[in-house]
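The complex is shown incomplete by one protein chain, all other protein chains being positioned as in the whole.
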Amino acid sequence: MIKKILIANRGEIACRVMTTCKEMGIESVAVFSDVDQKALHVLMADYSYCLGESEPSKSYLNIEKIIDAAKQSGADAIHPGYGFLAENASFAARCEEEGIIFIGPPARVISNLGDKTIARQIMIKGGVPVTPGMTQTEPDPLVLAREADKIGYPVLIKAAAGGGGKGMRIVKHPGEMQDACAAASSEAVSAFGNGAIYLEKYIEKPRHVEFQILADAYGNVIHLLERECSIQRRHQKIIEETPSPGLTPSLREEMGKAAVAAAKASGYVNAGTIEFLLDREGRFYFLEVNTRLQVEHPITEMVTGIDLVRQQIEVASGKRLALTQKDVFGRGHAIECRVYAEDPARGFFPSPGKIRFFQQPTGPGIRNDCGVYSGVEVPVDYDPIISKLVACAEDREKAIAKMIKALGEYVILGVKTPIPFLIDVLKSEPFAAGETYTDFIEKHFGNWTPGEGDIDMALISYLMNEISGRDKTQYQSSISQEALSPWKTLGNWRL
Amino acid sequence: MIKKILIANRGEIACRVMTTCKEMGIESVAVFSDVDQKALHVLMADYSYCLGESEPSKSYLNIEKIIDAAKQSGADAIHPGYGFLAENASFAARCEEEGIIFIGPPARVISNLGDKTIARQIMIKGGVPVTPGMTQTEPDPLVLAREADKIGYPVLIKAAAGGGGKGMRIVKHPGEMQDACAAASSEAVSAFGNGAIYLEKYIEKPRHVEFQILADAYGNVIHLLERECSIQRRHQKIIEETPSPGLTPSLREEMGKAAVAAAKASGYVNAGTIEFLLDREGRFYFLEVNTRLQVEHPITEMVTGIDLVRQQIEVASGKRLALTQKDVFGRGHAIECRVYAEDPARGFFPSPGKIRFFQQPTGPGIRNDCGVYSGVEVPVDYDPIISKLVACAEDREKAIAKMIKALGEYVILGVKTPIPFLIDVLKSEPFAAGETYTDFIEKHFGNWTPGEGDIDMALISYLMNEISGRDKTQYQSSISQEALSPWKTLGNWRL
Amino acid sequence: MEYNLIINDKTFPVTLDIQDGKKYVVSIGEKQFSVEFDRIGEHLLSLDVNGKKINTYLADTPEGKEIFFNGKSYLVIDADALEQEGTRKSSGGKSSDEVTSPMPAVVIKVMVKEGDMVEKGQGVVVVSAMKMETTLFAPFAGCVTKINVQSGDKVMPGVILVDIEKIEENT
Partner (left out) sequence: MEYNLIINDKTFPVTLDIQDGKKYVVSIGEKQFSVEFDRIGEHLLSLDVNGKKINTYLADTPEGKEIFFNGKSYLVIDADALEQEGTRKSSGGKSSDEVTSPMPAVVIKVMVKEGDMVEKGQGVVVVSAMKMETTLFAPFAGCVTKINVQSGDKVMPGVILVDIEKIEENT
């Protein structure tokens, strides 16, 4: 069994992994860059290793330094979290070579599924529905245009190495083909160092629905139901929920089977996510596999009651899955909001800086996977996520109400956050109606502004604080009136 | 529908009720005594009314003042919480008279079930198993002795108005009968103003197992599974869990049916708890009905996913139960620890005072129903509960591990708490084995002492704090280095 | 007491009167508010405004006093104090003729050339930082007088990327 895990990550996800480690009696090792010396994940760990300069390539992306830290600390295993090295096949391979357990799928699986055309081929062989399109990359725009004619416009040009919307172009008319190919390929070169592109049918106004899967090393695969992740800005999810408002029980069963088939076809081991696009007619198409713990995994944990990190660690230890498909059932409805240090009023531009006051919402059905605390700096160097707030209640309407209440009570002073934006989205008619398609933000909140708010109350607060500031000495001295404690009278022996 | 609720209580339970009010869009009105002006429940409310002097009879137990506050504030309904006026039939009747909805059962039901002998008669009629014993009070010790001979020793003398272990005596031999009757009766007089006693078979080494029930005004009754509450000190529960380690599925079903029968027999409406004693042979006996929200209700909410306060409010609004028995199923295992301001090393003596620093544990599956914050005073005037910490996980073993971790991270400085005691109980062999009988604390932890602990680490901390204190000016000046923020460079327009 | 407080570049004259020991009257324009409060901690005030309670959280930031309640933050600045300080703050409501990056970043694209006329809010430069690209917009209508960077340049906060000469609008 694993006794000590190095977490090759930072922020909320490193903290999340350590929580389960501690419950399992496993020691945790944090790694950190210079700017993260006082980061929450460092405080939470049993041991910590400094990786040096803050630049990701010199710290959290530096394979040599991380392997070295694992060896020095005597860690049996490495958990990569998400981002950074989580889907880096060479890192997984390097761990395998060094005899360190990589908590994730085998390097070969990461590598195969990381290439979109290979992944498509695997899925087609496994009988998983894919969007009509090519299974090979193609440099010649003329060949691509012929394929587009066969599939029918609109089509989507995609980069083989793609991710995060980079190297993607929608083409609605044959005339746009040549320019779009050139643009997508050059974008892909600069983003991934690989300009290879291919072409798929473009699905209009889809939902993004993904299935959580769990697989052990003995061929047992189950799914843990779906997550709907259609609320995105710049191709990044910001609100996720489960169950999806777009699924019927029979569609859920069908998609779940496809997800399990996808995992089996790729020889998957450990936790992973099969992403699908779901069109308005209830047809679904394989999109990609995320070969790691997903950012939005907590909503699955809330509705299934299963700790996914524990499952990951047990599978990585070589254990068989203790769960079968019939042990998995969802109850209630969970919603996650991603809370970044960013300014929703100015194009979600990052807003790093010192958190001057921080107070998390709490209460029944509330979970906040968090990586910061009062007084800490959100550094400019990394993804500016502060936390993921999750609300779970009996049904969707109650979960929305719970989330709106929790967001309203989430105090983060010193950096901007999307909280007022998230509240407006959750209170909106189309969200309440479950009309969550991938164009949701663009369509309904493209021109969002925070609005005036309650200026009067802000002015009143300012004044009362000024007034109270004058009494600050008095306030503080009352704090130190310790002499009045009844315990003073105990004399010098204890009851 | 109810629009504004006055919560006739304080502390964590008042806060708990307000949380659901807010999620339901219902305004909340707090009442408070002079010492509670800055209490958390006052901060959380939309409106608040001062009741005056801290003495309970002049504030939280003062029916006139509370009715007056409800009228002044325009509250439609009153939620009594637990304790104080929660099981006071006159208060419920008074609310009925004033046209204010009392969120609890009808006054008549409270009154009937509050008298133990009447309650026994109701249960016998309803076919609910009761401990062999008398259904009438009896002043003559000779008559009581004859009854005891019939039932067989040991027997338990109980006060009709009893509660909290007062007016109770175990009698093992006929010779002790006369003295025991006199003692129990006089104790009952001074505790309840009513010396009436009766007699039951004494169940040796039982488990305390209770069932949560929900009933609407139309005769629909369901149960929400059981809670095991055997870990008690001075007849007060300190650790509760669900499911009970002592129940088989068939016994659970049988007891659940008895609980529903008990509720129906008494004409119950709203949420309530049917308490049973369970003997070593799996026989169970009606103990009493708690005609209110129970302190330990959160563990039921965790495993069933149902918000009991919401159900209470909806039933009180005249709605039919939306749930049927088949909608209720438990998942996972939940444990609650009650955290009081008290000193476990000195007979659990209350330890009121100022909370100098407070930091709640958080994380997946953790809930802390809390009534305090950093800097608040725990007053000497009331029940010294700080919070109820709840951990929920896949199974009992994991829930115990989660609770031990959470307790270890629960920072409460300034007042004593039972946290080290609770950790030792949860780590103990008999607890792990589920050997939770009502004599658990007495048997296994009667002579508990906190132990030395890690003196070295405490000394080291002290020294490092001293060292760091010298640099405090330096530390504080680094806090105010605001001038270095990159945002400073934004100039005078905003991006 | 009279205050001039700035929120979102608007100045609000506000008066504060002490009614008795604990009660205050705040006047904002035509509106009057009866206010009581308790200080709960360094960052928290519990207010009672016209009988309704609300908790507000406060902290000092380089830009002014940040005040949070009901899921929304407000930046409040005392105009008089500002004047006394004699410094210009970012929310002081005056104009600037500079486009700078708010943080260390790489220039991805310059979208204008010298001599171009730009509208208020028009994209001027695209920079990339913290794993995301962002467009810097013109803060007002004007004429681009100088471009100091090109695609690929690393820029630090405060470096002026593009100079824009303002054309007065009717506001």
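A, B and C label the chains in the order they appear, each numbered from 1.
What we mean here is this: a residue touches a chain if its C-beta (ideal position, glycine included) is under 8 Å from a C-beta of that chain, and two chains touch if they have at least 3 such contacts.
Here the structure is a predicted model, which is why all the values come from computation and not from measurement.
Participant: In the intact complex, which of the presented chains make contact with the chain not displayed?
Facilitator: A, B
Participant: Decide which residue listed in A:Thr19, A:Ser33 or A:Ser48 touches the omitted chain of the complex.
Facilitator: Only one listed residue reaches the unshown chain, and that is A:Ser48.
Participant: Which one touches the absent chain: B:Leu144, B:Leu407, B:Val425 or B:Ile441?
Facilitator: Reading the full complex, the residue touching the unseen chain is B:Leu407.
Participant: Touching the absent chain: which residues on chain A qualify?
Facilitator: 37-38, 42-43, 45-48, 373-375, 482-483, 485-495
Participant: Taking the full complex into account, what residues of chain B touch the chain not shown?
Facilitator: 234, 347-350, 352, 356-357, 359, 380-384, 407-414, 416, 419-420, 423, 450, 452-468, 471, 475
Here, only the chains that are shown with their structure count from here on.
Participant: Identify the chain whose mean C-alpha position lies nearest to the mean of all protein C-alpha atoms shown.
Facilitator: A
Participant: Taking the mean of the CA coordinates per chain, how far is chain A from chain C in Å?
Facilitator: 31
Participant: For chain A versus chain B, what separation do you get between their C-alpha means, in angstrom?
Facilitator: Roughly 38 Å, centre to centre.
Participant: List, in ascending order, every residue of chain A touching at least 2 other chains.
Facilitator: 349, 352, 380
Participant: For chain C, what residues touch not just one other chain but two or more?
Facilitator: 60-61, 102-104
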